[in-house]
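Excerpt of the complex: some chains, original placement.
Letters A and B mark the chains as written, and numbering starts fresh at 1 in each.
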């Protein structure tokens, strides 16, 4: 029996998909309207899943309020109402595709939760696409 | 008996809430993190409602494909993957709050549908807030 708990949080951010090492034509070919210079943005949904034994004293794997605190401090506070291309330290120099963005979030949360607690993250960019990373 | 049909469409856009006639402090006080210079963005949901008699030949008030065509051409093509502050003609000089944005969409669609066909629009900015305009 493998037990996991998931916390869902939301934020909104702006971004532009553009690789400065490629021509504008190549960027348009790869990223389509996402490469538009003015940028656009999304309401992101982030689901963070940890697994572990249930503590018999509390009946919890981890306190959901601790999860919320960690995710808020490490991720939400840094990205909510921000521009992913210019305002977010951990995205500096990284093309903010959902894959790249999720990979950076994973690295930060994996360090923050420690051990092998972090099991999966799901980052949803729109109702029609999302990225999952798991151990 | 009053019959209405609604078409839902989605788009994403970037924006920043900022009144250039006010100080940065005043903007921060009014708009909070929405006034951040780098801007952010949202997945918007636009629901457009028209009312009228059901045409006995077709069983329709209006063809949903016509609705989609009008909304796509008049609104979605102009705002999807765009920055509302800099890229959208009909938002030039207008603070892109959901209220102002919805009001401009209403004016355009009301002209496009003609008569008194347009009954209501609903513009959803996040899962927690939306604006409705009705006749």
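In this section, contacts are C-beta pairs under 8 Å (C-beta built on N, C-alpha and C of every residue); 3 or more make two chains touch, one makes a residue touch a chain.
These numbers were taken from a predicted model, which means no experiment stands behind them.
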Complete complex - number of sequence copies, 2 represented: 6
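One rule holds in what follows: only the chains that are shown with their structure count from here on.
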CA centroid of chain A to CA centroid of chain B, Å: 28
Sites on chain B touched by chain A in the complex: 10, 12-15, 32-34, 36, 38-43, 80-83, 86-87, 126-127
